[in-house]
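Here the complex is missing a single protein chain, while all its other protein chains stay put.
Showing chain A:
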Amino acid sequence: MISMIMVLNQKGDIMISRQYRDDVGRAAADSFRLQVVAAKETGTEAPVKRIENCSFLYTRHLNMYFVALSRSNVNPALVFEYLFQLIRILKAYLGEDFDENAMRNNMTLIYELMDETMDFGYPQNCSVDVLRLYINLGNVRPQDEPEPSQLTSQITGAIDWRREGIRHKKNEVYIDVLESVNLLLSSNGNVLRNEVTGGVQMNAKLTGMPECKFGLNDKLVIDKEKEDRKPGVEIDDCTFHRCVRLGKFEADRTITFIPPDGEFELMRYRVTDNINLPFRIIPAVQEEQGMTKVSINLKVIANFSDQLYATHVVLKVPVPKNTAKAKIKHSFGRAKYEPEQQAIVWRVKRFAGKAECHINAEVDLMPTVRPKPWSRPPINVEFQVPMFTASGVHVRFLRVYDKSGYHTNRWVRYITKAGNYQIRI
């Protein structure tokens, strides 16, 4: 199991370390500093490194290294998941962008968290909501600190993600279906890779211990119900928050759960068939003889209903390093050559559905002594389309059952973003 967790700064100095077993020591930080940090291998070399039979598994947050050490044959996925959880917990306590200073300022709190979330190298309960019930060292304690015995049953309980006795004036659930579309098109328009990864984010403000049942237009479910409706979406695979009863899902594909209080990610899914691509882009990029000029012709089509619109549309069309200037003609938005990005960047705040846009650019290149071939990186597209799902997934229902039988308001939003949306040229 894990022998030690240490957090190092950019230089490789220990900021915080917690030794869970004594088969490693502080000296290990030196080997890590010399062989990983100083060798500048982070980011290019594998995040699992063995030095003298001690394995170092690490990840980064900002410029800090979170390193787990082990001398045994541990489950590396478990180690990384724990490190991610630890960072998530620290984010919840110290803020999204907690830095070295924040770490130093709250050292004793972090020790306490590390002690509570791991024992002898075995991860324990990492639920932020529960940890907050009893760990907030040195600061104001919540008014309603529960009795110790109630607390412990909460920490160790089968439903360790929710405490009992939660009350809300209004019972509401906000559901956000967030999709990101990954696309890789070859220069001649062939789809090389196309998939949608989606996530259902929930913000549940519900009283008591409500039993929830959630339904998407999953093809397998709809086919079974045999209703004369639109065919469902074929979901390749999905993973669920641990509150969801996996056995039940495996048996009849219904999603049932008692939600944590507040925000959480209920599920993630992956769809690869019948994807509606929100944008079609037809590129024509030509390098002139002698490498003095590049001409770029682009056609961009918004391939969704004209009732909708996309926001934050950014197209980055790469140009060679030695670009001198670019003459750009385009129908709307703003476009200019940005040398630091080595690309022509075209930004549109609002792109209406079914709209079409052309861009022409003439790029002049500076003569170079030794002309190097241009690697032609892909065009990168960013966008957001509200109320649209590229996969066609939509929420069919969310039923909430509680003893008291209260009424629940439900709010559903959809948004599709670009993940890796790239077109080779």
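Here, a residue touches a chain if its C-beta (ideal position, glycine included) is under 8 Å from a C-beta of that chain, and two chains touch if they have at least 3 such contacts; residues count from 1.
Operating definition for what follows: contacts and distances are computed from a predicted model.
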Report summary line: Choosing from "Cytochrome c oxidase subunit 3", "catechol O-methyltransferase", "Guanine nucleotide-binding protein alpha subunit" or "AP-1 complex subunit beta-1", the absent chain's UniProt record names it "AP-1 complex subunit beta-1"
**Report entry** Touching the absent chain when the full complex is considered, from A:A39, A:L192 or A:L220
**Finding:** A:L192
Report summary line: Missing-chain contact among A:Y93, A:F304 or A:W346 belongs to A:Y93
Query raised in the report: Which residues does chain A use to touch the chain missing from this display?
Result: 1, 14-17, 19-28, 43-48, 50, 52-55, 57, 59, 70-78, 80-82, 84, 91-96, 101-102, 104-109, 111-112, 115, 119-120, 122-125, 132, 134, 136-139, 148-149, 151-153, 155-158, 160, 182, 184, 186, 192-193, 197, 236-242, 245-247, 249-250, 265, 267-268, 270, 373, 375-378, 420, 422, 424
